[in-house]
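Taking it in order: structure first as structure tokens, then the write-up.
Heads up, one of the protein chains got dropped from this complex, but the rest are sitting where they should.
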Amino acid sequence: MQELLQYLFSGVTSGAIYAVIALGFTMLYNATELINFAQGELVMLGALTLVSLWAGLQLPLPAAFVLAVAAVCGVGLLLELLALRNVRKPHPILLVLITVGASIFLRGVAMVIWGKDAHGVPPFSDHPPLEVGGATLLPQSLWILGIVLLIVLSLQFFYKRTLTGKAMQATAINRRGAWLLGIPAERMVLLAFAISAAMGAVGGVIIAPITMCSYDMGTLLGLKGFCAAMLGGLGSSWGAVLGGLLLGVLEALGVGFISSSLKDAIAFLLLLLILYVRPSGIFGSGAVHRF
Amino acid sequence: MKLLNPSRLLHATFALAILLTGTVLSNPYDLQLLTFIGIYTLLALGLNMLMGYAGQISLGHAAFYGLGAYTSGVLTVHWGWSPWAALPAALALTALVAFLVGLPTLKLSGYYLGMGTLGFGIIVHVLFREWSSLTGGASGMVGIPPLEAGGIVLSGGRGYFFLVWLVVMGAFVACERIVGSRVGRALRAIHDGEHAAAAMGVDTSRLKVSVFVLSAVFAALAGFLYAHLVSFVSPESFGFMVSIKVVAMVVIGGMATIWGALLGASLLTLLPEWLHVFSDYEMIIYGLILMVVMIFLPRGLTRGLLDIYERAKRSSGTSSASSES
Partner (left out) sequence: MRGMGRALMKMTMTGLLIAGLCIPAVAAEEAYKVGGIFSVTGPASFLGDPEKRSLEMVVDAINEAGGIDGRPVEAVIYDSEGDPGKARLAVGKLISKDRVLAVIGPSRTPTTLAVIPLAEQGQVPLVSCAAGIQITQPVKPWVFKTAQSDVLAVAAIYDYMKKHGVKKVGILTVSNAFGESGKEQLVSQASSFGIEVVQEESFGAKDTDMTPQLTKIRKAEPDAVICWGTNPGPAVVAKNMKQMSMDIPLYQSHGVASPKFVELAGEAAEGIRLPTGKILVAEQLPEDDPQRAVLLDYIKNYEARTSMTVSGFGGYAYDAMHLLAKAMEGSGGDRQKIRDALEAIQGHVGVSGVFNFSPEEHNGLGPEAFVMVEIRDGKWKLLTD
């Protein structure tokens, strides 16, 4: 029983990480129907920037947090402005490949700036691990979950209660229609990129203390985060969170009860399952195609 | 629409070029490099049929490459088969896997198809890495025997060069035949508009799966050639980044042009060689190239440069009534 609880806790820990990344994917997809393969790299940049600002330059945590998020936000904006906006015929394959190219590019830049080694940062608060029923949970995991919850609630508020949020939803549903109504569609897309990049950055910052930050941490995390987003349903914020948590728990249970060697395969097996059986995911609202 | 004479002339010139290169070049390194280009061209050709002509996307093609290599490796190393006997087995197994995976996956479209193939690719990679009793695990499999033809052992160098490029030429001819046939036209119909094609009576799902299987078989063939050239396989050579590399070759070279596969494969194999002094910056440059080509020359370098050439000809007043093709 104690083992099961520990598996659940570890699942929640990794799950929270996946949830935060999944949110970034979902958010951008919601606004632009685009999957940004470089999302994992944005998370990585957030984490490494925090390392430089907080551990390196010794800035106070809140300042480092905000600056890191702002910096990565900027990167996301540049990606949209320079790379994606100028594509004349936005075929999905093309867009996928451009974001893949961007992810490789960003990884290369990170390698040059931060080197090939891993870096660590201390956790946000100095509490010892929490013990519940013989299983332990890191307080940082609670920070992550808390901030994720905050993000989801803010997103809901943004979409449902603010004019800009509604305008963004309109742009996603029908860009031309929204534009005809006077909504600055291009600026909406830019805003969507900014927000999803910011979310990626926040993700990177809050997971930095429990992961080891290196230039290549983004690839697998990004892919698994995407699986989590698909699991929960690509259009839904709550789906992203629950998909992430579910994925984390299933991975931990898989390691615990089956074998540790298949851990990486679990996420992608689930992805294939969802794609074949229910592409809209658990909480999604009907299959959405890009073609 | 087949212009016989230019096409035959092209093939003959190409064959001649290969013959010349193979005999003139004596440096084993140059020969080996070109042999690798040949293997990658084979990979790119297969994927090109799927992506360029049938308009589908596969982000996990390294899995088929690896299946061909590992199957042949396992059969020859663990069970002592002759490589030539292992070849059809490797191709058949890969074709079967491709068929089974293709059936459900190709019903998806757009991003979902890409992610499905990506997921499949990673699962196979994990299999290569973790099934150590069969595949040697992460440390890889050594001692894969070289190929023999008529008593001569082909272990890299000139013999292998000719073998690989012979296979590539055969693949070129096969692809051109397919493209020019009814099947090819049906494929392009699917590419341009799947529903319209279906409405015209094209059996879209059967065709898509067939092309998928064909591209997988090409990849497996490339894997077979790789395994017996290097005599060693390990999971790193068949990971996610390799799948992306093959896609990049197809896309940069030019989708839906057979020669584009050759160009893409050559470029992406030679680029690291040219850039080796900048090895720390190689990733940055690679990512930049991918992005830049996709943004400005989305039809790949072949078509893109030709478009520029044709546009220049037009604007300089020559009466070349060129429209798209």
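For reference, chains read A and B in written order, and residue numbers begin at 1 within each chain.
Heads up, the rule we're going with is that contacts are C-beta pairs under 8 Å (C-beta built on N, C-alpha and C of every residue); 3 or more make two chains touch, one makes a residue touch a chain.
Treat the numbers as computed from the prediction; the structure is a model and nothing was measured.
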> Which residue, A:Q6, A:Q39, A:T171 or A:S237, contacts the hidden chain when the whole complex is considered?
Replying inline: A:Q6
>> Suppose we count only contacts with the excluded chain; which residues of subunit B make the list?
In response: 3, 6-7, 9-10, 13-14, 17, 21, 25, 27-30, 32-34, 36, 129-130, 132, 137-140, 142, 155-156, 226, 230-232, 234, 236-237, 257, 259, 262-263, 266-267, 270, 272-274, 276, 279-280, 282-283, 302, 305-306, 309, 320, 322
>> What does the interface between subunit A and the hidden chain look like in terms of residue numbers?
In response: 3, 6-7, 9-11, 13-14, 17, 111, 116-120, 122, 129, 131, 136, 138, 207, 210-212, 214, 216-217, 220-221, 252-253, 255-256, 260-261, 263-264
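To be clear about the criterion, only the chains that are shown with their structure count from here on.
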>> Report the inter-centroid distance (CA atoms only) between subunit A and subunit B in whole Å.
In response: 33
> In their shared complex, at which residues does subunit A touch subunit B?
Replying inline: 35, 83, 86-89, 91-94, 96-98, 100-109, 111-112, 219, 223, 226-227, 230, 261-262, 264-265, 268-269, 271-272, 275-276, 279, 289-291
> Tell me, which parts of subunit B touch subunit A in their complex?
Replying inline: 51, 57, 59, 104-105, 108-112, 114-116, 118-120, 122-123, 126-127, 130, 194, 240, 244, 247-248, 251, 280-291, 294-295, 298
